[in-house]
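Of the protein chains in this complex, all but one are displayed in their positions.
Moving on, here comes chain A:
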Amino acid sequence: MEKKVMIQNETGIHARPASMLVEEASNYDSDVELLKDGQAVNAKSIMGIMSLGIKQSTEVTVRAEGADAEEAVDAIVELIQSGFDEE
């Protein structure tokens, strides 16, 4: 299960959005990954996500495997699309 999504918020995925993303991903039992340019990191790992250095307008892929994979992907895609509640 995977979906592509474009980063909306101006500042990209800096520390706060990264921690929000990790928090969301950790709500699910599935293994969740975030991919950028073929690099895959664990979406439950704050270091992993921040190490990708994701800027605005970058396309990332959210991929999950497990019982609640679909819910996990949908929730994270929604979070990214909402721009992490930033202006």
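Rule of thumb we're sticking to: a contact is a pair of C-beta atoms (placed from the backbone, for glycine too) under 8 Å apart; a residue touches a chain by one contact, two chains touch by 3 or more; residues count from 1.
In this text, contacts and distances are computed from a predicted model.
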item: Name of the absent chain as recorded in UniProt (options "ABC-2 type transport system permease protein", "MaoC-like domain-containing protein", "HPr kinase/phosphorylase" or "FAD-binding oxidoreductase"); value: "HPr kinase/phosphorylase"
item: Options A:11, A:42 or A:61, residue touching the unrepresented chain; value: A:42
item: Positions on chain A where the hidden chain makes contact; value: 26, 31, 33, 39-42, 44-48, 50-53
